[in-house]
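Omission of a single protein chain aside, the complex is shown with its protein chains in their original locations.
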Amino acid sequence: MNPSNYILLSAVLFSIGAIGVLVRRNAIIVFMSVELMLNAANLSFVTFARMNGNLDGQVVAFFVMVVAAAEVVIGLAIIVTIFRTRRSASIDEPSLLKY
Amino acid sequence: MESSRFIVLPAPLIHEAPEHYACIGREGFHKRAKSFSYEQGAIDPVNVYTPILILGILAFGFAAFSIIIATLTGPKRYNRAKVDAYECGIEPTPQPMGGGRFPVKYYLTAMMFIIFDIELVFLYPWAVAFDQLELFGFLAMALFLFNLAVPFVYEWRRGGLEWD
Amino acid sequence: MTELMPAEGVFSLIWLLIALPLAGAIVLLFGGRRTNSWGPYLGVLTVSASAVLGVLMLLGLLDRPAEERTVEQTLFTWVFVGDFQADMAFQLDQLSMVFVLLITIVGALIHVYSLGYMAHDPDRRKFFGYLNLFVAAMLLLVLANNYLLVYVGWEGVGLASFLLIGFWQAKPSAAAAAKKAFIINRVGDVGLSLAIMLMFVTFGSVSFDDVFRSTSEASEGTLTAIGLLLLLAAAGKSAQFPLQAWLLDAMEGPTPVSALIHAATMVTAGVYLIVRSNAIYNAAVWAATAVVIVGLITIFMGAIIGSAKDDIKKSLAGSTMSQIGYMIFAAGLGPIGYVFAIFHLLTHGVFKAGLFLGAGSVMHGMNDNVNMRRYGALKGLMVITFITFMAGYLAIIGIPPFSGFWSKDEIIHAAFERNAFIGIATILAAGITGFYMTRMIAMTFFGKPRWEEGVHPHESPAVMTIPLIILALGSTFMGMALLFWGNIESWLEPVTGFASEPTPLPTMFYIGVTLVVVIIGAVIGWITYGVKPVPIDPPHGSWLTRAARKDLYGDAVNDVLVVQPSLATARYLSWFDDKGIDGFVNGIARWVGLLANTLRRTQSGLVRSYALSMVGGVFVVVLALLLVRMN
Partner (left out) sequence: MNTGTFNPPEIDYLAIAPILIIFGTAVLSVLVEAFVGRTARRPVQLVLVIGSLLVALYFVISQAGTRTITANGALVIDGPALVLWGALLVLSLLGAMLMAERTLDPSGDVFAARAAALPGSEDERQFTQRGWVQTEVWPLFLFSVSGMLMFVAANDLLLMFVALEVMSLPLYLLAGMARRRRLLSQESALKYFLLGAFSSAFFLYGASLLYGFSGTVSLPGIAEAISAKPSQGPLLILGMALLVVGLLFKVGAVPFHQWTPDVYQGAPSAVTGFMAATVKIAAFGALLRVMYVAFGGIRWDWEPMLWVIAILTMFVGSIVALVQTDIKRMLAYSSIAQSGFIMLGVIAASAEGLSASLFYLIAYGFGTIGAFAVISMVRQSGGEATSLSAWAGLGRTSPVIGAVFAVFMLSLAGIPLTSGFVAKFGVFAAAIESGDTWLVIAAVVASIIAAFFYVRVIVLMYFSAPAKEPAVVAVPSAFTTIALAAGVTVTVVLGIIPQPLLELVANADVFLR
């Protein structure tokens, strides 16, 4: 098993996440894309932990999961509030703030 | 396996913090290093960056490819559900027109789930190494659980647990 | 280099020179309406007190031997980082002393005059507050013992000038002029701030004493760079080419402001800076040459603009540019010129203030009309204004024994000591001065009345005419007094150095030629504007059209050779000043505006485009890092 394949996978996941943020309109999906990026980082952390032969990376992954969960809570709160006000979760729609 | 810097692992290999002060730039700074050497030795720098380039292109290319393919081949049905808050599952609101109170039960439940979900992530490793972690480990976990209990208590007092 | 003496006796009060007007400004600006009634008098009082203090200090300095006349007072350490130190400290020496006297005495007179001039303005409390602020900042500028503190004063006078130019806020042109002055001055400020940093890097200090002591340690290239940057600063503040455009517009401010700030004091700060930095220019020949060139260009530019404007204040402003050009020019000549630059600065400060206040007095009587084509025949109605104005007139064109004669003559002589070509140029410019000043008095005081309806010219009240009389006395006698009784050369010599070189011809010859050329200029001016009637409508259109209509404004054939080309050039130059320089400034503004609006469009409000720009940024960062690595 070549661990660098996992790194490649994590890079692909990260890119999918980043592109997802760029192309999707639904705030929830955008948000999920960000979570995908965080998890790509997690995968990369655990792979490197394996490659480096220490556990730091795995510990980091735990913490990232916690932080990501907190982010979910905050994110959902904001998105749901916006959704109720505007009756849409499209991120293109709210653009009163510009220029 | 080597040691980790974090508390769950045995101590002998824990890094000692170097105790010297250091600051870049105090000395030797004004010589802007044309001569600064990265000691690259025999390694051709271009070759070092070939994998990164390939990696980047592969990753980005694959991601772009899959999304483009999906747009090209997938059926395009734009409808209300597509831009809804949740693409599947129950419609989250009874949508009282003209405003009104909004049942946020699902949302609160999600929050509860996260509270206990996260708890487990840390409890498992702690439980496995419980006997070696001594009092410090116990107190740390107790504090952690207390902190976890605080939002729980908050939710309870605010009526988040009552399902009308 | 003379020793720095500790501040004792009367000199322990150096700080008070600045503190008095500053306190006045604070009381007036923050005191609110309750100070309305007595505020203006407080303003006059603080500046007068500073003037008295200044005179006492002059007496104190005269008591000491020449090498002990540099007094330093340190209040506290202002900025002290690493090896860098700048103190809140003042240095009073012969050079600062003459500036202190000029600023406080002329300032006090103008404050008094403003009591009358601004009597009916509802905001006059604020006006006096700003004036006090200006005096304080200007005193700080000339009393500072290091460049950083000079910079503080430099910005301070800029701010006060900005507030005063825009004082009549209701006029959009005034607000625009204020902004323009501020912006162009910022360009000059860049020069000063970069010069200060370069000095700090080179000498490890920005105090006058340290910098001048160690000029020999720096390379000539560095000194030239510092000199050029200081010149840029001086050009901005003193309205020298190519940063001269703001001064004409600055005439939108009240006339006492034009007299105090834009004629007598602030605009001479550039001359002060260059003379003060003489150690740097002495060691950097090319920078000094650049100073001479800038001065020479501005002498002509100002003179020609002065010849073309119908607005009495703008014409005087052109003349100010030209006269300051003389000073900068003299300062660029090196030790043979520094003293005379300051000498001319002093005489000019007095007679130009007098001329401006005279112009203000005329405007006061003419319902604030500034168009000289609507004046005429005022000499009988405004006797005091007329006589005092004539004193200023004779002083500026340099008729002996009026003060301008002595100072300008010395500069012309110094120019010949260096080089006959630049000497001839300065004489020619003196001739043009004779022309436009004669044009001004001919259009204003002589000829037939061309007043607008409902205007009843009258003499101004005593509170305005008394300062005029004092300044006229100064215009008449100050040159002689400073030269023969005050010994200005030996007075300034310890600070600026003084040298004299032989000229190929006897001194009297140059004096004679200069006088003849000036009189020719004056006669042409008199023939054109004094003898022939002045049309009320100014000639209009491009200079080509005007040349085609030359019969219409009746230029005689005999002056076509001299007057017409110079008038044409004048109009072209004033057009260039409006369109060219302004066009340049406005062009930049337009480009920046366009750029700003383009960039602004990228702020589309869409999260996805923001994210895209971030991803683009990631690529930029990675690329920049990789490029460095690949090398």
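Order of writing sets the labels: A, B and C. Residues in every chain begin at 1.
The definition used in the following text is that a contact is a pair of C-beta atoms (placed from the backbone, for glycine too) under 8 Å apart; a residue touches a chain by one contact, two chains touch by 3 or more.
Since this is a predicted model, take the numbers as computed values, not measurements.
Novice: Which shown chains does the chain we cannot see touch?
Specialist: A, B, C
Novice: Who touches the missing chain here, C:11, C:113, C:128 or C:151?
Specialist: Of the listed residues, the one touching the omitted chain is C:151.
Novice: Residues of subunit A in contact with the chain that isn't shown?
Specialist: 7, 10, 14, 17-18, 21, 27, 30-31, 34, 37-38, 40-42, 44-45, 47-49, 51-54, 56-57, 59-60, 63-64, 67, 70-71, 74-75, 77-79, 81-82, 84-86, 91, 94-98
Novice: Name, in rising order, the residues on subunit B that touch the hidden chain in the full complex.
Specialist: 1, 5-7, 9-15, 17-19, 21-26, 29-30, 32-33, 36, 38-41, 43, 48-49, 51-52, 98-102, 104, 129, 132-134, 136-137, 147, 150-151, 153-154, 156-158
Novice: Using the document's contact rule, name the residues of subunit C that touch the chain not shown here.
Specialist: That gives, for subunit C, the contact residues 29-30, 32, 76-82, 84, 88, 148, 151-152, 155-156, 159, 162-163, 166, 169-170, 174-175, 178-179, 182-183, 186-187, 189-190, 193-194, 197-198, 200-201, 592-593, 595-597, 599-600, 602-603, 605, 607, 609-611, 613-614, 616-618, 620-622, 624-629.
Everything below uses one rule, namely that only the chains that are shown with their structure count from here on.
Novice: Between subunit B and subunit C, what's the gap in Å when you average each chain's C-alpha atoms?
Specialist: A distance of 64 Å separates the two centres.
Novice: Give the residues of subunit A that touch two or more other chains, as numbers and ranges in rising order.
Specialist: Touching at least two other chains: 18, 23, 25.
Novice: Where in subunit B do residues touch two or more other chains at once?
Specialist: Residues of subunit B never touch two or more of the other chains.
Novice: Please give the residue numbers of subunit C that touch subunit A in the complex, ascending.
Specialist: Touch residues, subunit C against subunit A: 600-601, 603-608, 611-612, 615.
Novice: Could you pull out which subunit A residues touch subunit B in their complex?
Specialist: My answer: residues 7-8, 11-12, 14-16, 18-20, 23, 25-26, 28-29, 52-56, 58-59, 62, 65-66, 69-70, 72-73, 76-77, 79-80, 83-84, 88-90.
Novice: In their shared complex, at which residues does subunit B touch subunit A?
Specialist: The contact residues of subunit B facing subunit A are 1-6, 8-9, 55-56, 58-60, 62-64, 66-67, 82-87, 92-93, 102, 104, 107, 110-111, 114, 117-118, 121-122, 125.
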